[in-house]
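Mind looking over this structure? Questions follow.
Presenting chain A:
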Amino acid sequence: MVSYLVMKNNIKRLFQKKSTYLLMVLIPVVLIFTGSLSVRMEDKQFRVGILGSNAYVISMAEQLEGMENVQYEVADEKTINTDQIMGKYHIILDENKGDSGLTKLEKVSKQGTNKEMVLLSARQRMASMLLTIYMIVATLYGMKFLQDKREGVVERVMFSGGTRCSYLMGCFLSSTIVTGIQLVIILPGWSLFDHNFTFSTVEIVQLFLFTLMISNLYGILISMISKSEMMAGILGSSVAAVCSILGGTFVAIDKMPEIVQYLSVLSPIRWLMEWM
Partner candidate 1 sequence: MVNNLVEVRNFEKSYGERKVVDKLNFTVADGEIVGMLGPNGAGKSTTIRMLTGIEACDAGELFFDGMTVKKDRKSIKMQIGLVPQDIAVYGDMSAYDNVKFFCSLYGFRGKELERRVQEALEFVALWDRRKDKPGKFSGGMKRRLNIACSIAHSPKLLIMDEPTVGIDPQSRNYILEAIKTLNRRGTAVIYVSHYMEEIEALCNRILIMDQGQLKVEEDKDALKERYKEEGCQTLEDIFLKITGTALRDEEE
Partner candidate 2 sequence: MTRFKVLFISNLKRRIMDGFSVGYNILSPLLMIWLLGLLCKNMYQDELLTSYQYYGVVTIPFCIIMSIITAAYAGKDDAFANTADRILLAPVSDAEIVCAKILAEMIVFAGCSLLVLLVVNVFSNIGSYKELGAIGLCYLSLSFVTACIGTFLGLGMKDFMKMKNILNIPVMIFAILGGCFYQFGTLNKPLQFVLNLSPLRWVNRSIFLLIYDKNCISFYRLNFVLIGIGGIFMLLAITCFKREEYGNGQLPGYEK
């Protein structure tokens, strides 16, 4: 009964705040923007910079025209290293260095690009970013418990016969409901804005349940172990960021060093990526 009353009260408090509605709009916008951006950038896999005389450039351009999924441009000698480092070019065709770059490019181009894999990896990435963001959002909701503890409200509830656990359960239920409503808006909304993110019904349900449970459990756990709201905020976002990195959001798991691959098993984001 106490849990139910706390849950009801917390939902009322959360929906009285403008930030709850703002998050419902902001999160999907940010995710769709970054997701669409990353898909478009992965569309053409190979970016080539050509460095040399006009004749060399024309000759290389003719050869590259025939290759699938290759974009090229004339590179600037003064910034060539930086352009490579910052990911502008995958391969440099340098007149002074012979055709080794072209050979490598031909080999890779023949293997072709698996557009399905590109989209799958983009969808996995979007899903992992969604979970990361909701782990942080759930921490914010979990901080309600700490705020209530600081204000003495939890103690009051305990005086009236409730327990700390029942209060925590109420907080967990309320944040789960609010997060659930936000996810119901976000998940179908994705496919409306970008057809690349059309998930099947099963995938949507999987993603919905997984994100809902993991993020809210995480939020409550953080609020249980933190002494203050500030500590919860910092700890929650730091751990979520580390889980995201280890889980393969930015770097594919198979490309990580072996020891890190073992560590990544601890990350809920890896569990999501493997499930999808």
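By our rule, a contact is a pair of C-beta atoms (placed from the backbone, for glycine too) under 8 Å apart; a residue touches a chain by one contact, two chains touch by 3 or more; residues count from 1.
If you want to know what made the cut, all candidates are chains of the complex that A comes from, given by their letters.
Since the model is a prediction, treat every value here as computed from it, not as a measurement.
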Of the listed candidates 1 or 2, the one touching chain A in this complex: 2
Complex contact set, residues of chain A against candidate 2: 19, 26, 30, 34, 37, 40-41, 44, 47, 71-73, 78-89, 143, 146-147, 150, 228-230, 233, 237, 242, 245-246, 250-251, 255-257, 260
